[in-house]
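Only a single protein chain was left out; the remaining protein chains are all shown in position.
Our next item is subunit A:
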């Protein structure tokens, strides 16, 4: 916000100058990247200028910045303040009403015009704006009507209830009314999201609670998956035997990794864990006799419902026959959904319990000050190893689940990018916050998936535009955005494990900013 004393013309002048500079920088940056294109001709490579594209890019930067300057940064009353107020409890003034009402009216007008012109993409954007304002107003109305409800708790309980009843309800509705919902797709996606929620929670123990930056978490995921796959395919062991063994094997590897890195912290620890992740992957790739190398392991059996297989026919009774149902491939998938939901909730429960035990509190204290911990009689060796082992165990369990769900695993599933995504979920969610990690997992994994369904975008970017190709770019932008606006993650408060008065969440301001 500019100082109130400055006159309007002065402000416009500053805004224009600033936008001009930004445009100049954009021109310098884009002139080679966008302005020129090499084309492979018969005569060899030739340079093709693309002035229109360059002009568009520079124009977007110039006018975008000009608008931001005039109405947000240099403005006496930033427009964005009214939107931000939607998410606070401050009272609206007349200006806010005008801005929000104007936005809503403009959005409605936009929808109508777009519909008349037959441009559904623009209608979609206008609808999104309308929904945003509407949701904000709805939130305000609820908060206004019931100011003292424990909203965070309601949100959590509602989320868990939704997760519990979502597949059964939709399946029942579908069987009864044949609505044509893509249930198979929904369930597969939910299973994927829940797997990442579980991995995020598992890594949260190591990174969020114990403060040990682990860039090779996928190694434990891989160990779990391969342990499960090898045991299940070679020895024919069942799901409920293989799964805990997969977890234990990963925990053992957690301890093996833990020993050499006991003295390391921060950047150094990150490098060693990164290397560890790569070593595991490369061993899996090259140890052909055991792991079948790049060809992977296939034919991993699906879990059974306590001995009843989910199959159309079997030697014994199948799940469908036992319960007198008609066979449906979705039964098995719904079962998988509940297995991963249970595993994820188990991870959460164990973490929450651990935090209240001396060992869990020692993890958090170790993140704060290792030397102080030692002088308080805490064996930091044991503390670190248990953190690594516990985190690794949940990674291994998730890996075992992954193996049985996919039915096929190969080293390609366990590359560094997986570690990076899991770590990003933890960091974006807010280190140490269980709810934040869950939200981040839903948003990241769900968001990547949503990119596949943005057909409307082709209207802007031309035919053949595939937004899914840009997911890493968007991922990076999201990362930068979060680190600029919420450097401590989406949910940056932590609940105290013991309180004399009310257990209020404490915000993480002042300390631990941007530190991993």
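By definition in this document, contacts are C-beta pairs under 8 Å (C-beta built on N, C-alpha and C of every residue); 3 or more make two chains touch, one makes a residue touch a chain; residues count from 1.
What we mean here is this: contacts and distances are computed from a predicted model.
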From the list "Hydrogenase", "ABC transporter ATP-binding protein", "Heme exporter protein D" or "YeeE/YedE family protein", give the UniProt name belonging to the chain omitted from this structure. "ABC transporter ATP-binding protein"
In the full complex, which of A:31, A:380 or A:415 touches the chain missing from this view? A:380
Looking at the full complex, which residue from A:344, A:362 or A:442 touches the chain that isn't shown here? A:362
By the contact definition given up top, give the residues of subunit A that touch the hidden chain. 358, 361-362, 364-365, 367-369, 371-380, 494, 496-504, 506, 508, 510-512
